[in-house]
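For this view, one protein chain was removed and the others were kept in their places.
Coming up: chain A.
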Amino acid sequence: MATSTTAPGARPDRRDPGAATAAPAPARRPRRPRRSLLPYLLLVPAVVLELAIHVIPMVVGVWMSLLELTQFHIRDWSTAPFIGLENYKATLDFNSVAGRELLHSFWVTLVYTLLSVGLAWLLGIAGAVVLQRPFRGRAILRALFLTPYALPVYTAVITWSFLLQRDTGLVNHVLVDQLGLLDDKPFWLIGDNSFWSLLIVSVWRSWPFAFLCLMAGLQNVPDELYEAAAIDGAGFWWRLRSVTLPMLRPVNLVLLLVLFLWTFNDFNTPYVLFGGSAPAQADLISIHIYRSSFKTWDFGSGSAMSVALLLFLLVVSAGYLLITNRRRDHA
């Protein structure tokens, strides 16, 4: 990321190497002072929208978490009494039923996220590596692999829920009727199996994104590195370890964090897969907060849970960035 300079006001960036070669270093022309306002004017629409839809609601959300904002106050929130941290105490009290459910949902989400990100990355790197070198049909396969990511979430997940139906779905048809692996048709969308169903669907949706990013990253690996490794007699795994993965490190750093955050916050997959309500085994945190907020119309405690979730994600992200940056400095 380019660093912002402390130059007063604005001036066009002249450090770009492309500019230097295209037009041999023109003398710095004095700028008319009104120009200095221009970049800010250009940013006004974006900033106003970001403030209105992201920043202000976030501040309001924190404020809401400090109010007794139950169903009696939702149509006119100015009447909701201020209760300090009571909502946090109530929702994060892990001895109560609600607190235990939240904690359970948190663990489910964490395990789900780690497995989903790991699998999506594995499939992504496998796909990117096998498509690294040109062969007949490569373009078609690349397009095919990207399709799950391009599909609207809900059509992809609805299709999966059809595959996973107990009596009419493909999965049970193959496992029970065709392969005879199981005697009885299991339910995939309720009970313990629902977690694994959710995981598979999530990986199916997200691995193409990893594939896309890793493929883009591989384009930047110079062929000479592989040739040098091949001359040294390096086999496939050795080349992967000593050339491919180190060269992909910058991509991986960002990709893993983005996948983690997206998967952890995933609402769409469970919401569509289970038709609006998730079984306890697949009760991801977003859907947990959503359901408890709109079931009880207690937006105060819903906001408290959301803010706690945000704080957790901020701590994790900051820790991740700190650790990876430090490693890079020592490398």
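Following the convention adopted for this analysis, a contact is a pair of C-beta atoms (placed from the backbone, for glycine too) under 8 Å apart; a residue touches a chain by one contact, two chains touch by 3 or more; residues count from 1.
By definition in this document, contacts and distances are computed from a predicted model.
For the omitted chain of this complex, the UniProt record lists the protein as "Carbohydrate ABC transporter permease", which is one of "Transmembrane protein", "Carbohydrate ABC transporter permease", "Cytochrome bc1 complex cytochrome c subunit" or "Beta-ketoacyl-ACP synthase".
From the set A:Leu102, A:Ala156 or A:Ala282, the residue in touch with the chain omitted from the display is A:Ala156, counting the whole complex.
For the chain missing from the display, the contacting residue among A:Leu102, A:Leu198 or A:Leu212 is A:Leu212, taking the whole complex into account. For the options A:Leu102, A:Val117, A:Leu199 or A:Val272, the residue in contact with the chain missing from this view is A:Val272. Contact between chain A and the unshown chain involves residues 1-14, 16, 18-19, 21-23, 26, 35-36, 38-40, 42-43, 45-47, 49-50, 52-58, 60-61, 64, 69, 74-77, 123, 126-127, 130, 141-156, 158-160, 162-163, 165, 167-170, 172-173, 177, 204, 212-213, 215-217, 219-220, 226-227, 230, 235-236, 250-251, 254, 258, 261-262, 264-265, 267-268, 271-272, 275-276, 286, 289-290, 293-294, 299, 302-303, 306-307, 309-310, 313, 317.
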